[in-house]
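Just one protein chain is left out here, and the rest sit where they should.
Moving on to chain A:
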């Protein structure tokens, strides 16, 4: 125990263990599973409700794609995604992203991670990656559960796209995954905002609520035509813009501009989070 050089002789590893630990802690929490279960309930409730009422919907009635669900179960995924994007997904992302630093500070574990030493930048990167992984998990849950329940309750067959063409089941699965990727990317900007807010407080609930509020406010601003000049800069601007992915051939331009916008938000808010966290006095 006394050898003064023992610790320094060991070469530092790449530091991926902390990421592994972060993911395992995140996905070992009952809260995470409860949120994923709630996410899974959306397509299930939606499909069951449509199946039970049985009455034909007029085209365009209800949420987008809802009228097509009875003809093709694969549309459950898309409808559930559209329903979950404005509030439900931001809510779960707010919980995870708002908890990143504030949660550790609230438990007091932040100081022990830092004296280990985790390194402040590394900790932020690991925390952000964990939250992004949750985004992907939530979106995949939505799409996969939607497809499974849709296949169980409704006929499955070639999908007629918005542009009128028909694609096979295999390709429609691919399109579903593309939508999942799009929605995940959409949420990454919000994740970075949540991470930043999380560095400002030691009360995780406050950071969670603030993150959700930011996403709601952004959507409200996006709905005001008077603020049209602002709309291209809102991180929620492209949230529902994945219709292009469902045309033939797939229109990826929205994907590109969305990814660019989210990258900008990630860069700005990660930088803010780092500048705040790097010199912050950890008193919790």
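To be clear about the criterion, a contact is a pair of C-beta atoms (placed from the backbone, for glycine too) under 8 Å apart; a residue touches a chain by one contact, two chains touch by 3 or more; residues count from 1.
Throughout what follows, contacts and distances are computed from a predicted model.
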Omitted chain (choose from "Heme chaperone HemW", "Tol-Pal system protein TolQ", "ATP-binding cassette domain-containing protein" or "Gas vesicle protein") - UniProt protein name: "ATP-binding cassette domain-containing protein"
Residue among A:64, A:119 or A:264 that touches the chain left out of view: A:119
Of A:15, A:232 or A:256, the residue in touch with the unshown chain: A:15
Omitted-chain contact residue, chosen from A:226, A:253 or A:279: A:279
Residues of chain A in contact with the chain not shown: 1-4, 6-8, 10-15, 17-18, 20-21, 25, 28-30, 107-109, 111-119, 123, 279, 281-283
